[in-house]
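As structure tokens, the structure follows; a few thoughts come after it.
A single protein chain has been omitted; all remaining protein chains appear in their positions.
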């Protein structure tokens, strides 16, 4: 029951937020393990959620795989060397997830999202800053780049359905079939459940992008199953759904009413409702026009520019060491 | 008392929304008159709020002047001839507000807002589509444009403080002092109180832009007093403040509780609070980090492009008939 | 012999410029027919070059097919209704070239070129203004668009090799294989031989895009052979190669020398050279660093915006009548 309400409330692309739902219960979820490390110097916290069984996947509402979350509170503020320490930490985490089946690899990097909507333009921004090498290696060989060993990097910004009339997944699948990369890295702006994580969290997952993820609500995912090659997903929450924010505040109100002495009368009355009824009440009060609306900070332009640079530098480090 | 709560709730740049606060009371506010007309063919509703006395200004929380609102539900949907009927209706309304002291006038059009934030880029978009003539007339004379009579149009996109380190008002005042236009037209993206009016309402006012208006919260206004020449303001609500949306839903909840039989207990308890206490309760429940956040639709990119074109066409019609 | 020199000089994507090489000779080229019409009211000249045999193709240096050129001198100047008359004339010509095998068709429109280089951003600009319908028809059916009969339009901006590491042709072939459109329309900025035609000529061809065409020098073409579906190409010359401009002026100099009485001495001397030697002389004098450079007008930003709009409106008319 509780689950229903919480599920309604959730709308999050972050495994680490999904995990938090269970924290109060202090239960261990079978098939889900979690590791945390904190670097005091850089103030970066890395959380690794591993979902190893179907049961764990069901409990978490996310597919089996590894989800690494890097929380860097400083990421949302400006910095003179463009947060090189975050790029370095991120490069290290990305490297650990990358398939290492070959010495030299061909990698397609996909910048999902809409470059015309500021908080959704993270993916296009990252691809715009990457060191693209595939065409040089194919035309002149790797020595043209002064290296013995080099990965072939290609990049694409597929755009969104309103611009192309096509699913991003159709476009990417076509390109993968044609150019046969060893794996795909997809960058996407995510929706978080709470504003607290906006623009200071990066999630890396080896499970790809799943339907309904991201700001733009991709209907089809980008996964190893759909593309035929492994897909690493890198995401940053840049928006919260408008309905989620309202809902969360309502939850706070109800909780406050139940706990406060002064409001005991309300609390008692509300206790007459079960979770489903409360859920229904909230749903009615949230105006339906909030669907299709998102919440984002007013300085999102500078934030996206900065985080995009941090991620593209991390990819350059991880892919061309 | 009620006023306090409602004022907290309001955060609107639209006179027509301000006026609505008084509708239930069905009182006439002294010094405020209102006219409405509706065109059945185009489905455009024009509301004209005239604030004629200081008392009316105080009641409305807006300076004396004329506020014309044009509501065009179709504006937020695509159209083959780019809503020429809305441009025409808007041109007519703009023309009525323009100063007509001279036969040929020099007009500076200011595109306020941040071109890097989609819902705040309306002003820059409009200026980008205008027919700019001042430099041609100054260099070659009006015959160069094949006309007997021509207004000299100039345009500026001053940017926002985080980009320039200057108030938009400082930049515009400097340019007005230097180029001495007869009047200024300022275009700005506005914040509405409710999502219902987003992207389907255009407000034209002869009072200029006032502090705290707009998405970007200009600290200083653009008014006849500050610039020395009349200022016509054209605004479209493209965002709602995140705190406003939460607050409105909470109001709905409290109202529902007070009215519902089932929730009578809560209603009664809440009746023990006065407006200020309710206001305080809500304020505590709204997370402070919602400040500096805005709500906007997911298709805001296409909407801004379309409305920007509608307004620039209207200005071209009104200024070079 | 003459041919060699002229071939060196040519670097044109326009069939109509290619045809001009033969005009002085006043010969008919076998396998090449030509029709011209001129509309006095709109001042639009339409030339239709049909290459019907392999011999004609060889003489023209262009593949067999129909090349329609629409010359509209007004296109490069601003206009109040955005040159609707040119859009209409263009729509008519496009319609005549479109495959008509089915009642409702699925069409992929490809905006070739680099959106970051102003004269090369024509293709991306056009795709940005199109009425995209494929996703709506696929999700809600054609009635959602209020029509009985509708074409499914999709669009893609593949980017250039320096940005993606991939040939545009690889990307487009992948997408065609995946989404199976009935045909492809490709929009591209072209290189002209002379500045006279820049930004006032539109070429439509049913032969696709061929290697070496366009500003960006695509190495692989987009043709029915390479994509498996017919390809209509729409191009506008927006640049001239820097080497071409220098070469042309040199040709003028040599010609002037040969003809002028005053310069007869030079003319006589030059007569001692044959075409190949003259060609060699010119090649040496043209600095090699001019390769990879282009010439374009200083107001190319406004021109591209205007022509892009003219073409996208024409496509909207032709594809959704």
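Points worth noting:
First chain written, first letter: the chains are A, B and C, and each begins at residue 1.
Basically, a residue touches a chain if its C-beta (ideal position, glycine included) is under 8 Å from a C-beta of that chain, and two chains touch if they have at least 3 such contacts.
Just so it is clear, the model here is predicted, and its values are computed rather than measured.
When the full complex is taken into account, the listed residue touching the unshown chain is C:116, out of C:20, C:79 or C:116.
From the options C:133, C:164, C:207 or C:296, the residue with contact to the chain not on display is C:296.
Residues of chain C that touch the chain left out of view are 114, 116-118, 162, 195-196, 215-216, 242, 245-246, 248-250, 252-253, 256-257, 263, 265-266, 268-270, 281, 284-287, 289-290, 292-302.
Interface with the hidden chain, as seen from chain B, comprises residues 127-128, 132-136, 152-157, 159, 161-167, 170-171, 173-179.
In this section, only the chains that are shown with their structure count from here on.
Work out the mean CA point of chain A and of chain B, and you get 35 Å between them.
The set of chain B residues that touch two or more partner chains is empty.
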